[in-house]
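With one protein chain withheld, the remaining protein chains of the complex are depicted in position.
For clarity, chains are labelled A and B in written order, and residue numbers in each chain start from 1.
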Amino acid sequence: MKKTTVCVLIFVLAMALGFAQGSKETTTRPEVVKLQVWYAISGASGEQFLALAKAFDAARPDIELELTYSGSYADTATKVSASLLSGNAPDTAIMAAGQLYTGGRNDYSMENLVQDPDFNFNDIFKGMLEYGMFEGRVAAVPYGISSQVLYYNKDITDKAGLDLEKNPPATWAEFFQIAKTAMQKGNINNSSDFYGFDTSDGVWLFKSMLGQNGNAVVRKSGGKVGPVFQESSGVEVATFWKSLIDSKLMPAGQHNNAEKKFLAGNLAFIAASSNRVTRWQGNTGFKLGAIMMPGFKNRSIALGGNVGVILTEDGFKRDASWELLKYLLEEKNHTAFALSTGYLPVRKSAQNGPVVQQALAANPLYKVAFDQLNNAWAYYHFSEMGTMDAFFWYALDEIEKNVLTPQAALDKAAASLIKEIE
Amino acid sequence: MANKRKHTNILILLFLLVGSLAMIFPFVWMLLSSFKTVGDVYAYPPKWLPSSWNFSNYKKVFQMIPFAKYYFNSIFTSTAQTTLQLGLSVTTAYVLVVLTFPGKKFLNSLIRSTMFVPVIVTLIPLYLMVSKASLIDTYAGIILPQVFGAFTIFLLVSFFSSIPLVLFDSAKLDGCGYYRILSQVVIPNSKSAISTAMLFSFLGHWKSYTWPLIVTNKATYRTLPIGMKYLVQESSSEYQIMMAASVMAIFPVLIVYLFFEKQLVKSITLTGLKA
Partner (left out) sequence: MKEKLSTPRIHRAVILGKSYETEQLRAAVVLLLPTLVAIVLLFVMPVIQVVMYSFTNYNLTTGLKTYNGLNNYRYLFTDDRFFKAIRNTFTFAALKLIIDTSLALAIALMLDSKIPFKKYLRSAFFAPVVVPVVASSLIWIWFFDPGIGPFNQILSVLGLPTSQWLYHENTALLSILMFSIWKGLGYNVVLFLAGLQNIPQSYVEAAEVDGAKAHQVLFLIKLPLLRPIISFVLMIGIINTFKVFAEVNVMTPKGGPLYSTALMVNYIYDTAFTSGKMGRACSASIILFVIIFTLTIIQSKLDARKSITLE
C-alpha cells in the first residue's frame, strides 16, 4: 500500500511542478534577459556557432543564453512547431527555412527589425535575403547558407586523363561527357560498384537545375501558389536526370549512400553541400577537387541552409534576440564563422576584405562556392514547401527507377502538391 | 538404429552451431569494428580485423555527443519507470488474483486490450497532453507516461496464481487484512517473479525509442537510443564511431542478460504456458 501511495504522490507532485513552471509577464526590463536558443547546426560547424554565441553571452552581461542543439533540420522543425503549440517554444532558433514561419504564425516583425541601421540590410546578398523570405516578405535572416558544389576525386580524373582545372564543363551536356570518360577510365579501386556521378541531396540539385533551365519551381498567381515545375522546362530537366541513370553514370536511388561512395573512392563526381569543404579537406584518402556547377540556360544555384528566426513575443526577449542575431551577422563574426565551417558569407562586403581574400587563395576549393554566390537564388517559400520536397523525392525515385516517365512523375507531384495546398 | 540417431544429432548440432554463430556474428563484428580506422572501414574489399587496436573511436563518441549524460539519463529514467511500473503492476496483479469485485472481468479485458494499442496511436494525444502540462524536456515527462505495462501485470498474475492457497488461508486465520496479505504473503513468496518482472521492465524501458524521441528536445534529457540516433546524423559516414557507441550501448545489456538469463527464460515460458 505504501508503494502505491508514494506513486500517486509522485504523480501528483510532478503535475503540480509542471504547472508551476509557467512563465511570468513583466513590465520592466529584467536585469538579465534569459534567452532559449535552439540551433540545428551539427558537428564542427555547430561548435563554431556555439563559440560565437558564447562570446556574445560573455560580452553581454544583461543577456543570458541557454543554447541547445536540437537535431537535424527536420527534427528541429517538428520540435519547434510542437513547442509553439504548447507554449514551450525557444525564443530564438537557427533552423532550416521551411514550413515554420508559415502563414499560421503570420509573424513578419522581422521586416521591421532588419531596417535597423546597424544591420546594414543592403549589404546582404539578394539571393540570401530571398532565402529568408516567406511569401515574398522578410520573415527570417539568413545565417548558415550553403550551395551545392561539384566535388571530384582527382585521383580518378587524373587516371582518366582529365584536367578539370583547365577545361571545366560549362553545361550539363559537357559534364555528361566528362563524367562518362571518368567512369570508363578512372576506376582506381577496380570496384564493381563504381560510378561517375551522384548527389547526396537529389531534391536540392533538382531544384537548382530547374532554376538553371528557367523554371521557377512555384509561382504565385491570382493570390494562390501553384507548381510550375511540371511545365516543359521542368520536364527537360527531369529527362536529363533520367539520362544520367539510363547511361549508368548515376546509380538509381542511392543518394543516401553517395557520400560514402565518394569517400571510398568509388565515385568520380559528387554534388554536395559547400560545407563539406571543411569536413573533407585533408580527410579523404585521395586528392580532392571542386568545380563550379555547370548549367543549362544559366548557371544559377539554389541556396539551402539555415536561417535565424525569432519566435518569442515578449518584447524584451525579442530585442535581446535581435541583438544576438545582429552580433552573429556582423561582418567579421559571420565571415569568421563562414570561413571555418564552409558556409557562405552573407555580406557582400565580406568578399573584398583581405581576410577572405587570403582564405580563398589558401583554399581554392572554397573559392568555388564563393564564385557561385553571385548566381545564387532562392525559390518562393510557401506553406507547403516541406511537403513539396517530399513529393520531389518520390518523383525522382519514380523517374530513376523507371516507374513513371519524367512528365508523368512531375505531373503526379504537381497534382499532389495542389491537393495539399487546398 | 542408434547410429542413425547419432548421425542426425551430429547434423543437428552442426546446424545449430552455425545458426548460433550467425546470431552472434553482428556483435562480434561490432566489437572488432569499434577499433577500426577510417581507412579500414573504406578499404575495398572490406577488412574484418582492425589494423590497430586503440580506443580513439570511443574517445570520439564522447566528444561528438554527451554520451555520459545520455547513459545517465537512460539509467535514471529506466530505473524510475521500472520502479513505478512494478509498484503499479504488483498491486494490480494482486487485486486481479486475490480479490473479487464487480467488473473484474471487464478490467481484465481492458488491461489486455491495451496491449493491442501500438504506441503510435496514443502518441499524438499523449504528446499534446504532456506539452500542455509543460512536461516536455523533463524527467517526469519521459517517465510518467510509460509506467503502465500490461505485460508485466499479466506476468505477475501468472506467478501470483501459483502461490499455494493454504498460505492465504492461514494468513486470513491470523487476522491479516488484505493489505497485510499483500505485503507479508504475496510479495515475500514471489521475490524471483518480481525480480524477473523488474528485469523485463527495465530492459524494455532501456530500449524505448519512440516516446523519448518526441518528448525530449534538449540534449540534457535525451536517453541513450535517441542519443545514438543523433550520433548517426552527426557521423553519417563514420561507421566505426557508430560501432564504438553501439558497443557501449549493447554490452552492459548483454552482461546483465547473461547474469539473469535463467530467470528471464523461466518467466517467458511461464507466460507462454499460462496463455
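Definition applied: a contact is a pair of C-beta atoms (placed from the backbone, for glycine too) under 8 Å apart; a residue touches a chain by one contact, two chains touch by 3 or more.
In this text the structure is predicted, and so the values were computed from the model without any measurement.
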TODO: Consider the whole complex, including the chain that is not shown, and state which of B:92, B:134 or B:216 touches that chain.
DONE: B:92
TODO: Looking beyond the chains shown, say which of A:154, A:207 or A:261 touches the absent one.
DONE: A:261
Task: Contact residue for the chain not shown (choose from A:285, A:353 or A:386) - done: A:386
Task: Residue numbers in chain B that touch the chain omitted from display - done: 9, 12-13, 15-17, 19-24, 26-27, 29-30, 33, 41-46, 48, 87-88, 91-92, 94-95, 99-102, 107, 110-111, 114-126, 128-129, 145, 147-148, 173, 175, 177-179, 182, 203, 206-207, 209-210, 214, 224-225, 228-229, 232, 239, 242-243, 245-246, 249-250, 253-254, 257-258, 261, 264-265, 268-269, 272-273, 275
- [ ] Kindly note down the residues of chain A that lie in touch with the hidden chain.
- [x] 1, 4, 7-8, 11, 74, 78, 81-82, 84-85, 99-100, 102-105, 191-193, 251, 253-254, 256-257, 260-261, 264, 266, 383, 386-387, 390, 393-394, 397-398, 401, 403, 419
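Quick note on the criterion: only the chains that are shown with their structure count from here on.
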TODO: Measure off the straight-line distance from the CA centroid of chain A to the CA centroid of chain B, and report it in whole Å.
DONE: 38
TODO: Would you tell me which residues of chain B are touching chain A in their complex?
DONE: 38-39, 42, 44, 64, 84, 87-88, 90-91, 127-128, 131-138, 140-141, 144, 147, 179, 182-183, 214, 217-219, 230, 233-234, 236-237
Task: Complex interface listing, chain A residues touching chain B - done: 1, 3-4, 6-7, 10-11, 14-15, 17-19, 21-22, 38, 42-43, 68-72, 78-79, 82-83, 85-88, 189, 191, 259-260, 263-266, 283, 285
